[in-house]
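Step one of this worksheet: look at the structure below.
Removed: one protein chain of the complex. Kept in place: all other protein chains.
The first chain written gets the first letter, and so on, giving A and B; residue counts start at 1 in each chain.
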Amino acid sequence: MTQTLELVATTRIERTAARRKIDLRPAVFLAPFVVLVALFTYWPLIQLVYLSLFKLNRSGPDRFIGADNFLGVLDNAQFHDAAYNSLIYIFLSIPFKVFLPIPLAVFIWTMGAKLGNFYKAALFLPTLLSFVVVSIVWIWMLNPVMGLFQSVIGPLGLQMPSLLSDVASAIYVIIGVGAWKLIGFNILLYLAGLSAISRDYVEAMRLDGAGDWVVLRRLIVPLLSPTILFVAISTVVFTIQQVFTPIDVMTQGGPLNSTTNLFYLVYQYMFESFNVGYSAAGALLIFLLLGLIIAAKMIWFEKLVHYS
Amino acid sequence: MAPSMLKLSRPLMLVGHIILLVTALSIIAPLILVLGTSFKPANEIYGGLPWPRKFTLQNYYDVFEKLPFGRYLWNSLATTTLRVGGQLLIALFAAYAFARYNFPGRGLLFALVLGAMMIPPQLTFLPIYLLINKLGWFDTWAGLIVPNLAMPLAVFLLRQHLLAFPKELYDAAAMDGANELRILWSVVLPNIKPVMAALTVVLFVDCWNEYFWPLVITETDHAMTVQIGIRRFLDAERGDDLGPLMAAVTLISLPALAVFFACQRQIIQTFVSVGIKG
Partner (left out) sequence: MATIHFSQVCKTFGEVTAVDRLDLTIADGEFTVFVGPSGCGKTTSLRMLAGLDEVTSGRIFIDERDVTHEQPKARDMAMVFQNYALYPHMTVAENIGFALKLRRLGRAEVAEQVSRAAEMLDIAHLLQRRPKELSGGQRQRVAVCRAIVRNPKVFLFDEPLSNLDPQLRTSARGEIRALQRRLGVTSVYVTHDQIEAMTMADRIVIMRDGKVQQIGTPVEIFERPANTFVAGFIGNPPMNILPLAALGKAAGLSPQLAGVDQSETMIGIRPEHVSFVSVSSAATIARVVQIEMIGTECLVHAEIGAERIIARVVRPLAPRIDETVGLAWPDDEIHLFDASSGRRMGQNLRLSA
C-alpha cells in the first residue's frame, strides 16, 4: 500500500514557497576578525607598495615616482652595510638557533623525565623574558668596568674588552644574545618533533646492530627533518626582526653601522629621517630578500626533508 | 616525553649532561644574579657576592620614585588585558565559524588566515603606523590594542581544537533550544578550557614583552608600557643606577614567570604550537 497523499493548506505552501533564508551566522562570527585582518594585514601590504612608488604630498595629489625610492635605497651606503649585516645575522644565527638545539633536544629526549624536565624548564626561561630585559642583563654582564664578567676575571688580573663598542665584535654579541634567548624555544620545537618518533623504529634499528651514531644519522635526523626545515625557515623570517630589540637597546645600530640591519634601517628611515618612501621601499626589499633565501633553502632542503 | 626511547652510550650521555648543564647554568646564573642585585643595598652592588649580605627593598621603592613606573605598569596591565581579551574573543568567534559552518568562500577565507600568519609585522608596521595616526590613536591605548586584535595563529589553533569537537553536541544544544552565543558559551567553551587557558598565557606573555610596536606608537607616560619605560630608564642612567634597574627588570619579568611556573606543562605545549615570536 502506498501512502495516499494529501496536501494540507495548499495555499499556504504557495505563499511561503519563495521564502528562503541565507545563513548569516558565519558572517557575523567572522566579521570582527575579517575586518581587522583586512585593515591591519592585507590593506597595509597594498598600501606599502603604493608608498614605495609615490611621493606623498600634503597639498595636492601624490606624485608617481616609479622606482626612485628603490634606486635611492639601493644606492645608499648605509643600506649596503645593513644588507650585509642582515645576511650575517641570518646565516650566523642558523648554527646556534637551528643546529645546536638538535643535539641538546636529543640529549633531553633520551633522559629520564625528571632531569629532562629540569633542563627543559631552565632552557625555556629566556623565552619568557622580554628582549629588553635580556638585553639589559647582557649589557650589565658585559660591562667592562663593573660587569659580571669583569668581576670574575678582574681578580685574575685580566681586563674585560668592551665588546659592544668594538666594530669587530658587537654584531656577534647581538647574535649570541638572540641565540641565548631563543635556543630553549627551538629545543622545545625539536622535542615535539622527537616525541612523534616511534620507539619501534629505534628498536628495529638497534636489532640490526646500529650504534648511537647510526641511529642519529639514519633515523632521528631524517625523521626530524620537517621540524628542522620549519625551524630554519622561521629563523630566516624572524631573525632580522627579532634582533631589532637588542640592536636598539644595546647599540642603536652602531658602532659605525656595524650592527644595524635592514629592519633597523627601515625603522630609522621612518622615525629618524622621516622618509616614508625609503622606509616602504626598504621593507619591500627585505621581503624580497627573505623570499629569495627561503626559496633557495627550500630547493636545497627538498632532497633532505623526509615527510613521513 | 617517554624516557629511554633511545639509550645512548654512557660516555655520550656524560657529554650530553655536561653540555646541558653548562647551557642551563649560563641561563640561570645571570638571572639569579639579577634577582640578588635587586635586593642589594647601594654599597654592595659592585661587590663580588651574588647574594646581598643585607637584604633591602630600597631599590624597588626607588624604581617607583625615579620614574612613573606605576603608570607604566598600569598601561601595560590594562592594554595587555584588553588586548588579550579581545584577541581571544575575536579568534574564538572566527575559529567557531570556520569549524562549525560550511559556507561559500570558507576555503578562500581560511587561506587568507594562513596567509596572514606568514606576513611578518616588519612589512606592515609602516602603513599601520600611518593609519593609526590618521585615526588619532597615536600615543593611546587604542593605538596599542586595536591593530593587534586579530591573531591568525590563535584562530588556527582554536580551529584545530574545534574541529575535533563532536558535531552532535552543537545539534544537541540547538535542539535543547540554545542560540549560537549560548552554544559557544555553555557548550563549546567549557570543553576547550585547557587550550583557552594556555593560549591566554601565551598571548599575555607575547603582549607584555612586546617592544617594537609600543616603541613606535607611544610617546608619553599617557600610554607608555613597562618595556619602553625601562628602556628610557636605561638611557637616563646608562647603568649607573644598577640596583633600581635590576629591581625594574625583576618586576617586569615577574608576571610572565609566575604564570609560567603555575601551569608549566600545558603552556610549553601551547607555546610550541603557537610559536611565539620573541
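We take it that contacts are C-beta pairs under 8 Å (C-beta built on N, C-alpha and C of every residue); 3 or more make two chains touch, one makes a residue touch a chain.
All of these numbers come straight from a predicted model, not from anything done at the bench.
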From B:112, B:130 or B:174, residue that would touch the chain that is not displayed: B:174
Absent-chain interface as seen on chain B, which is shown: 166, 168-169, 171-179, 182, 186-187, 190-191
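Here is the rule we use: only the chains that are shown with their structure count from here on.
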Complex interface listing, chain A residues touching chain B: 23, 25-27, 29-30, 32-34, 36-37, 39-45, 47-48, 51, 103-104, 106-113, 116-133, 136-137, 139-141, 143, 146, 148, 151, 155, 180-185, 188-189, 191-192, 194-195, 197, 199, 202, 211-212, 215, 220, 234, 237-238, 240-242, 244-245, 248-249, 263, 266-267, 270-271, 276, 279-280, 283-284, 286-287, 290
Footprint of chain A on chain B - complex, ascending: 1-9, 12-13, 16-17, 19-20, 23-24, 26-28, 30-31, 33-34, 46, 48, 90-91, 93-94, 96-98, 100-101, 103, 106, 109, 112-113, 116, 118-124, 126-131, 146-150, 152, 155, 180, 205, 208-212, 215-216, 227, 230-231, 234, 239, 242, 245-246, 249, 252-253, 256-257, 260, 264, 268-269, 271-272, 275-278
